[in-house]
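For chain A:
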Amino acid sequence: MHEDASPSAPPALELSRVVKSFGAVVALRSGTITLEEGSIHALIGENGAGKSTLVKIIAGLYRRDAGTFRLRGEEVDFHTTAQSKAAGIAVIYQEPTLFPDLSVTENIFMGRQPTNRFGRIERKAMRAEAQAIFARLGVSIDPDRVTEGLSIADQQIIEIAKAISLDARVLIMDEPTAALSGVEVERLFAVARSLRDEGRALMFISHRFDEVFALCDTVTVMRDGSYIATTPMSETSVAELVRQMVGRDVAELFPKLPAEIGGDLLVVDGLTRTGVFHDISFTVRAGEIVGLAGLVGAGRSEVVRAIFGVDPYESGSVHVDGRPLPKGNPRVAMARGLALVPEDRRKQGLVLDESVSRNITLAIRSSLAKAGLLWGGPENAAAAVWSSRLEVKTASLDAETGTLSGGNQQKVVLGKWLATNPKVLIVDEPTRGIDVGTKAEVHRLLSELAQQGLAILMISSELPEVLGMADRVLVMREGYLTGEFPRSEATPEAVMFAATAEKEGAL
Partner candidate 1 sequence: AGGNGGGDDAGDGGDANLAITFLPKNLGNPYFDTSNAGGEEAIEEFGGTFAEVGPSEASPTSQVTFIQTAAQQGVGGLVVSANDPEAICDALNEARDAGVKVVTFDSDTNAECRDLFINQATAEGIAKSQIDLISEQIGDEGQIAILSASANATNQNAWIELMEEELAANHPNIELVETVYGDDDDQTSFDKTAALLQTYPDLKGIISPTTVGIAAAARYLSTSEYKGQVALTGLGTPNQMREYVEDGTVTAFALWNPADLGYLAAYATKALIEGEITGEEGDSFEAGKLGEYEVGADGVVLLGDPFVFNADNIGDFDF
Partner candidate 2 sequence: MTTTAPETQTVRTYKAHAHPAWRRVLVTREAAVIALLVIVIATAIASVPNFDSPLTVTYLLRDLAPILLIALPMTLIIITEEIDLSVASIVGLTSVMTGILTQAGWPFAIAAITAILVGTVAGFINGFLVTVVGLPSLAVTIGTLALFRGIAVGLLGTTAITEFPEYWTDLAKDNIPGTPIPGIMVPFAVLAIAFALVLHFTPFGRSLYAIGLNKEAAAFSGIDVGRTKFLLFMVSGTVSGFAGVYFTLLYSNARGDNATGMELSVIAAVLLGGVSIFGGRGALHGVIAGVLLIGTLGSALRLAGVTSDIINVITGVLLVLSVVSASFLAWLRSRRISAIGRKKGRSSTAPEPI
């Protein structure tokens, strides 16, 4: 019990030693955070630290396994998100969760539309209110259009509008700024500050330190599902926070090995897809790691998906090792030595309900077949080789991949693609959601592979990772390639400027 806490007003929201596990994965070991009214509280931590899990427990989406959860001093236990909403908690989830077939207005008010005495929804009032909120946020989105096809940024803005319209005492924002431009972020901050000044409690999750320092009053750091420390913003520094987050020095995370740079292995020229990306040209050479940086939503994933052939493109060309690659044909791309470790491993990288063995051999299944027939033996043998090489932690090869921890899942995806023996390896967010130790291992592996002569194109939203690993850094913004820096010139300022500045300048 916190007898020493201010006895006058209980904190708006208080979580203490909350535990949550999914099967064998312990997502949250001891989640602890205290939100005060009239204050903005930052929650930071590496990918997979358990921030979103904590948020979902507050939202009533998950039920905690243990620990206490108090709201204005009273212990609560939410079974559904409706209960937390009713208790005055508004949540912006990390991934936008809109109903694509419904209008923007309906999305904002779903389940609590203004009604008249007879329960009839008052459409006019609803629409007017939506417009008022958009005006406050300073954005122009047609409240009558369906949300299908909106950009990620617009979707995120609707999520924010939704949370604001709730008029909640507690507002939780899980990476709301990830997809927003500088101007939009500023507007959001203005709204957040005014809400704080009205006496509400806010929680803000972000990976960008500048934002955290600009907006928040207090900061809580988490690592590996555990609470590490809570400090007033004024008494800490970026270096201190990073030390708390990572638990060691950052430098050793990026063990860059010297590699001999060879000829062009991947040549992309003038790639264009209307509305998504434009005139993208670059090359990746043997032995080279090229980083592709940019804000979330810049279109980096779309570019590499088009290169690999999963997505279409309208014009431009792709050459692998000197030979042109046909459009939209991943099979040929694979045969020519291209491999893509996709950004969303749960959706794109793995068949979660299949065994580890089947996943690792999925991309090489044809070459494992003898006389057209494929038996379990060769599959398991091939899978065992790559599992042990990457040290995948699994009890058996027929365990369902979905039961593995995130980092081990990522290793399975890496193994699956390394098994194809590629010349060019494209990795999209290779360390998203994996723990610190594994992260270093992945980095070491990428470095080794480059040393062996692979051409590697690495997309990452973590600037330190890009700067630490890449021989060359490309930057994308809004579908355009806006910068290219050799390792020596790639400073955080230069890269961030290329990723954001021009847009702000234009506005």
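For the reader, a short list of remarks on this structure follows.
To be clear about the criterion, a residue touches a chain if its C-beta (ideal position, glycine included) is under 8 Å from a C-beta of that chain, and two chains touch if they have at least 3 such contacts; residues count from 1.
These made the cut because all candidates are chains of the complex that A comes from, given by their letters.
Note that this is a predicted model, so its numbers are computed, not measured.
One candidate from 1 or 2 touches chain A in this complex, that being 2.
Note for the complex: chain A touches candidate 2 at residues 16-17, 19-23, 29-30, 32, 64-67, 227, 229-230, 262, 286, 308, 310, 330-331, 333-334, 340, 342, 347-354, 357-358, 361-363, 365-366, 368-369, 372-376, 380, 383-389, 391-392, 394-399, 416, 418, 421-423, 449, 452-454.
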